[in-house]
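For this view, one protein chain was removed and the others were kept in their places.
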Amino acid sequence: MSATSATTARRALLPSGARPFVSSLFAIVAAFVVGGVFLALRGKDPLAAYGLLFTRGLGTGYGVTETLIHLAPLLIMSAGLLLALRAGIWNIGVDGQLLVGALFAGVAGSAIAGSVPAPVMWLVAALAGMLGGLLWAVVPAILRVKYGLNEIITTLMMNYVALNVTSWLVKGPVKDPDVVPPQTRLIPKEMRLPDIPGTEIHIGLLVGLVAVLVVAVIFRYTVLGFQLDVLGRNRFAAIHAGLPVGKLTAFALLASGAFAGLAGANDILGVKGLFQGNWSPAYGFAAFAMVYLARLNSLWILPFAYFFSFLAIGGEMMARPLEIPTYFTEVLEGLMLVFFAVAVYFERKFAPADRSPDAMEAEGMPSAAITAEPIVTPELPVPTGERR
Amino acid sequence: MNARFSTTGGMTGILPRLAPEGSGGGGASSRPPVVEMRHIRKQFGPVVANDNVNLTLREGEVHALLGENGAGKTTLMSILSGMYQPDGGEILLDGQPVRIGSPAEALSRGIGAVYQHFTLVPNMSVIENVALGAGSNVVLDMDAAERDLQAQLGEFGLNVSPRSKVSDLSIGQRQRVEIVKVLSRGTRVLLLDEPTSVLTPVEVEGLLDLIRQLKARGVAVVIVTHKLDEALAVSDRVTVLRGGRKVAELGPDQIAAGTRADAKRRVVEAMFGGGAGAGEAAVPEGGGHAAGPVLLALHEVRADGNLGAEAVRGITLELRAGEIFGIAGVDGNGQKELGEVIAGQRHVRSGSVSLDGKEITNSGVAKASALGIGYVTDERLHEGCVQSATVADNSVLKAIRRAPFSNGWWLNRKAIDAHARALIQQFDVRTPGPDVRIGLLSGGNIQKLLMARELAGNPRVLVCNKPTHGLDLKTARFVAETLRRHADAGNAVLLISSELDEIFDISDRIGVMYNGDLAAVFPRGAADAETIGQIMLAGRAGAEARA
Partner (left out) sequence: MNAAFVTAMLSAALVAAVPLLLASLGEATAEKAGLLNLGIEGMMLSGCFFGFLAAYQTGSSTIGVLAGVLAGLLLGLLFGFLSISLQVDQTLVGIAITILGAGVTAFLYRDIFGRQNPSAGVDAHLVNIPLVESIPVIGPAISGKPLLFYIAWLLVPAFAFMLNRTRFGLNVRAVGEYPFAADAAGVSVYRTRYAAIMIGGAMAGLAGAFLAVIDLQLFQVGMTVGLGFIGLAIAMVGGWNPWRIAITAIMFGLLRSLGNGLQILGVDVRTEFITMLPYIGIMVALVLLAGRTALPSALGVPYARGRR
């Protein structure tokens, strides 16, 4: 929200500014309109629904607090997802990585809770969570780098495997033997993450902010981020420039796995205190839609994540009085992504274009670049405003 | 008399029948030409690819369209085949003005094209490829179609089963399949884009025979080529393009057998320009060319191309400090792969590459670049730059892990920015600033930046592939002078190009690549455009035939 002032002054030609977010805004508004029609068709009053959504979600202290608590894992997860997507890696398996990370954190945390100072326990549990998420990304990473197997399907499949593996573990090997339901041992409330002074929001939110900042710093200030960006924008240029493409690919997958795992740990340490079987958080698709609406720009994640978190919480809060199933949030997310695709088309149509293959030919580009290997102007990822 | 092949005669409905031989051709000069292209103009952004070009095609006449790469031949043919729309001028078919909106429309009007990159689907059978897009029946009767096609294939000297997969055929066979495919659609104007560039000498003879056969059937044939001998051997008429303009047209009497040598000289002059190799280069030759120590040595280097076939076939080459070594050759003869081998971007299968006496074979781009090898690719947009990234970022793409741009971990944005500004200034890159997306710059300015990027590392050896291609004259001159200066400073430059002007301008030695091999090497004084052109087109055999 603070980045706008710094970027608006820039000239139209420059690769930054708030301009790209017009598309995101369009997508959001269009999704709300169509979603409203959808509600109306179901005999509900969309204006009342949206009114309630905004007044309760934004206008009440409870709504804001819940939104900020929900925001923490979303921020951490999106930061990792952004890292992968910027490098051109489709890590659709963040949900599975989050689950495994949460389980690891729940087990490690409850195992040492009480025997070490709480901060040490947090650190161990957080590291365990990151390790879990990272481990869950190892298989797709190996398959991608060693066997050239596209990560989309493998990460998707690993999601379902994660659901089953964690569900089995929590019913058997790591189950709390003293209770009936399948869950890990409870980390007592007093040992969980404390609230930020003066609020009822646990300090996991700060971890989320730090995670986003870390990723922003990586992309803005480090060689690593620079290389990931090159890889994501033009793989051939990365090869031509001699970048370690395999290592970068593996890093992007593993790091985003670790971030997802940390998000899981955050939920355990901050809110839940234990890992329950058949828990399906499904942050992944929301994070995915959100990172795209933020145009793969790390700092822009902050407002968009808040918005998405607000949607989730507000959606829950309007659900009861108006009898609108909470899944309405998911409908909106899907619609946003669909309209975002439409917006990207118009943006490309009216933006100052890169040269077309025709012009390349006329400029003496090898014809092979035109016919044998069709050049697809890399429309995505389209990071903006990250550089200056 | 109608030269058009029947499109409805096929028994199966899949394959139209060809009209019998002798049904067309022969002195129908009173009728309008089959195709007349008048004052065709086509512009891509600032670049004029075709400027006021006229072309007339007659029934039963073979017309050669000659010119260097980028002379506008392909664009002209793409306009006739419906791929592009002209910005100006008109096309007349049988005297009637027409608009050819798409390749399909061109086909339906009897204009068929055989491109350099064949439009055959490799993993489909011959018969499927021929049937593609022809006819409207829902179910394909493959057996009947096979019988039909078998006969046609035989007629064109193709002894392959219609059921064989295209990917299993030789290049020459594929080309014939492509021709049969186009003819089976009722084509009476056949465009052949660089038809011989991919063929072996024997196959070339076969193709020329085939063209004569088609001529006898009354088909108007256009051969787009820069291979002179073949063009003259079979054509009735020659049009030469240069820089998008028509610079010469020779009629049947001018290229008759008796006057062929004269015709050849005129065409070469028109194609390459009179000045090439005449020693009037504006850039001074290097002082001590070829006198310095050996910087780069290649020994019996072999490497595969992208498609798996061997592209570099045992090349041995030494580059000395202070010299520019020009490599001439028609595209696709292994020059690009040679450049990539030196840059570390392509795997060497056997042989060795050494820099300053130290072996660097297969050490990868990062190491080669750190050791002092620069490489300016010809694929500027595809791999040379990241179009969506800024000029500044692109200026340090290869050096980002080195000081002063980073300490290995943290970027030094100030240094990067200052570096980009310096390059922009030194090389006169036209950009609003270093933080503009490079994809928004013109091709020439991108090229200048890529050149600047490599030179900034002060490489001992600089490989440049087509560094002035598509640039305006002033920029091209600037690039050439820069390369010369770099060599004079005690470095070696390998200049790869298919444009002889560019090579002659600044090279100290000139090598010619043909079919993956270094077919000949000349000191600059001993080379002339015609000899080199011949070797480019036919290898060493071409030169010996001349001698």
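In order of appearance the chains are A and B, and numbering begins at 1 in each one.
Assume a residue touches a chain if its C-beta (ideal position, glycine included) is under 8 Å from a C-beta of that chain, and two chains touch if they have at least 3 such contacts.
Since this is a predicted model, take the numbers as computed values, not measurements.
Q: Out of all the chains shown, which come into contact with the hidden one?
A: So, taking every chain into account, the missing one touches A, B.
Q: Quick one: say which of B:Met83, B:Val247 or B:Val521 touches the chain that got left out.
A: Of the listed residues, the one touching the omitted chain is B:Met83.
Q: Which of A:Leu143, A:Val174, A:Ile301 or A:Met317 touches the chain that is not shown?
A: Hidden-chain contact among the options goes to A:Leu143.
Q: Can you say which of B:Leu57, B:Ala71, B:Leu93 or B:Leu107 touches the chain missing from this structure?
A: Per the contact definition at the top, the residue touching the missing chain is B:Leu107.
Q: Which parts of subunit A face the unshown chain closely enough to count as touching?
A: Touch set of subunit A with respect to the missing chain: 38, 42, 90, 92, 139, 143, 147-149, 152-154, 156-161, 163-165, 167-168, 171-172, 285, 288-289, 292, 323-325, 327-335, 337-338, 340-342, 344-345, 356-358, 361, 370-371, 374, 376, 379-380.
Q: Even though one chain is hidden, which residues of subunit B still touch it in the full complex?
A: Interface residues of subunit B facing the absent chain: 44, 78, 81, 83-85, 102-104, 107-108, 113, 115, 118-124, 128-129, 131-140, 142, 181, 185.
Heads up, the rule we're going with is that only the chains that are shown with their structure count from here on.
Q: Taking the touch rule as given, give the residues of subunit A at its contact with subunit B in the complex, in rising order.
A: For this pair, the touching residues of subunit A are 11, 13-15, 221-224, 226-227, 229-230, 233-234, 236-237, 239-244, 352, 354-356, 358-369, 371-373, 375, 377-378, 382-383, 387-388.
Q: Once bound in the complex, which stretches of subunit B touch subunit A?
A: That would be residues 43-45, 47, 49, 69-70, 74-75, 84, 115-117, 331, 336, 344-345, 364-369, 377-390, 392-393, 397-398, 400-401, 406, 408-411, 413, 432, 435-437, 439-440, 443-444, 466, 469-470 of subunit B.
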